[in-house]
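For reference, the structure is listed below as structure tokens.
Note that one protein chain of the assembly has been removed; the remaining protein chains are unaltered in position.
Moving on, here comes chain A:
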Amino acid sequence: MDILNAAVAILNFVVIPAAAYGAQLALGALGVTLIYGILRFSNFAHGDTMAFGTAVTILATWGLQALGITLGPLPTALLALPVGIAATAAMVLATDRTVYRFYRAQKAKPIILVMASVGVMFLMNGFTRLLIGVDEQRFADGERFIINVRDFREMTGLQEGLALKTTQGLTIVIAVIVVWALFWFLNRTKSGKAMRAYSDNEDLALLSGIDPEKVVRMTWIIAAALATIAGTLYGLDKAFKPFNYFQILLPIFAAAIVGGLGNPVGAIAGGFLVAFSEVAITYPWLKIAGYLFPDWQPGGLLQLLGTEYKFAVSFVILIVVLLFRPTGLFRGKSV
């Protein structure tokens, strides 16, 4: 019984939150890694692209709600996602046309593109705030829980409760679908193969008649879709606030680099690795230890790091990986 209680507590406080957070990071990191692999620069504006996409999705959600359209037990935002994706795709294509294409034509060094993306980040940052304001928005509706604590306790008679929020379940399910779709696209379709070819060797790809501008457009549209989906899932599960999307940039980059920049599998593994480390390292294991070793009475909370240092975990992972395996766990391109 105690072992069951310990398992449920770990599920409730570590596994479920970290899995949902990991899926959100993985989707974000996929976008970063795709841009890095194909356009060959680190896109610092990715966090704010997520914020912009989510903001448009929220506005569309409000519109749908005002019309009385909902998805029943599921959040209405899912219905509004295509609008968000379309607006974000238009936005990033416009920035590519006005900013990045110029530098690409000049064959500028990647660092120049990175700096340009920092500029784009600040612009988008301001634009999102103009659009929806700086305040926190909660836009999750429909059923809140798949399993709620009270029912779980009554059902199982265990002391520990287990909660699975609809948004957490959705995040994981949607992430799986999106990742499957992305891999199918990259490995099976002609456009996907063209993208990979362009990523592997630009000159060879050009020689074989691949239209580089088309590849670039495809990349931006996919990155915009990934960013909007990741942002909306993060906002649904937690809350939308433009500043938080700026902060989430760090764990996303940590995930992408840990997995190996330019490697989609690595981005997913990196996302989960960063999320699980953040949660597990700041989780106090006192209660679990209490269930497993009833005779042991430790003095502290058995917490490796205070929760204030959550973001520090991503930094440490980033530094360790860059020191010992600069190309990442899955052999991406070196930074």
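In this text, contacts are C-beta pairs under 8 Å (C-beta built on N, C-alpha and C of every residue); 3 or more make two chains touch, one makes a residue touch a chain; residues count from 1.
We adopt the following convention: contacts and distances are computed from a predicted model.
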{"item": "Per UniProt, the name of the complex member that is left out, chosen from \"Electron transfer flavoprotein subunit beta\", \"Carbon-monoxide dehydrogenase small subunit\", \"Branched-chain amino acid ABC transporter substrate-binding protein\" or \"Tricarboxylic transport membrane protein\"", "value": "\"Branched-chain amino acid ABC transporter substrate-binding protein\""}
{"item": "Hidden partner chain, touching residue among A:Thr70, A:Ser191 or A:Asn244", "value": "A:Asn244"}
{"item": "Contact with the hidden chain (one of A:Leu286, A:Ala312 or A:Leu329)", "value": "A:Leu286"}
{"item": "Chain A residues that touch the omitted chain in the full complex", "value": "12-14, 17, 21, 144-145, 148-150, 153, 161-163, 165, 234, 237-239, 241, 243-244, 248, 278-279, 282-287, 301-303, 306-308, 310"}
